[in-house]
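All protein chains but one are shown at their positions in the complex.
Now for subunit A:
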Amino acid sequence: MRHELRGLAMLAPLALAACGPAGPSAEQRAAAVDAFATVKEVFQHPRCQNCHIPGDAPLQFDAGVAHAQAVVRGPDGHGAPGLPCGTCHGESNPPASYGPHAPPGAPHWALPPPSMRMVTQGLSAPALCAMIKDTKENNGRDFAALIKHVSEDKLVLWGWNPGGERKPVPVPHAQFVEKFKVWADAGAVSVGVTDARRSGEMTNFPSERPATAEDRAVPGHRKGDPIPGLAGSAVGWNARRENRETLRVFEPRAGTTRKASLVPA
């Protein structure tokens, strides 16, 4: 048992170091992490996130409630056979004379296909960062393709011109693309757990867990209990509820700085 703990104590800082690649300078890295916060804000805005969901039922409205008519993702992301998204969502937003409640439109209105869901909903910054870069999850897009997608895709651009009374993505599109490039140009640095913790986004440690079960639905919440070790040290594994992302947590001694690193689930 003690041996195991020592082993983990060695591993934890190593794994942490692996989060930041050698490439960019400290300032570049900080700027990239900062830029990624804007990327995240956009990717997780209801206009984008309502269809980048883990399940098969898309969401709608600023509140992200289940889409009316129980519509589904379907075999290719374009809805159920016989009820494609295009049945109601045309090539462009309807004229203003149709009122604020007519369905909005943009070319190729759809969800990502079921084989490549590109889920952004509820992901922490580290998890979102990893998803965007993973060609196995992002439809095989390299950075040139990703930048083209976020700068030119008509359905992406709709997020800034959603029509009706829908809230547009609040970050100006040009600024979003610029931030995306800052992050990409710095080698798309992995946004680490410590970065996310610094921004107050993640609640990684059991002691910081929300008190009641209902509160634990908050994004970023992790669940786990540490195994006590030598001289008050502890090690634990926290698994995030919604995506089973696993976080290794090591506490050298009670009350000292805890170290955390993400490990693949």
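Simple rule for what comes next: a residue touches a chain if its C-beta (ideal position, glycine included) is under 8 Å from a C-beta of that chain, and two chains touch if they have at least 3 such contacts; residues count from 1.
Throughout what follows, contacts and distances are computed from a predicted model.
Chemist: Looking at what's absent rather than what's present, what does UniProt name the missing chain, "Helicase Helix-turn-helix domain-containing protein", "NADH-quinone oxidoreductase subunit G", "RNA polymerase sigma-70 factor (ECF subfamily)" or "(2Fe-2S)-binding protein"?
Modeler: Choosing among "Helicase Helix-turn-helix domain-containing protein", "NADH-quinone oxidoreductase subunit G", "RNA polymerase sigma-70 factor (ECF subfamily)" or "(2Fe-2S)-binding protein", the correct UniProt name is "(2Fe-2S)-binding protein".
Chemist: Which residue among A:Gly64, A:Pro94, A:Pro113 or A:Pro228 touches the omitted chain?
Modeler: A:Pro94
Chemist: Extract the touching residues of subunit A with respect to the undisplayed chain.
Modeler: Answer for subunit A: residues 68-72, 74, 80-84, 86-88, 90-92, 94-95, 97-99, 101-103 touch the chain left out.
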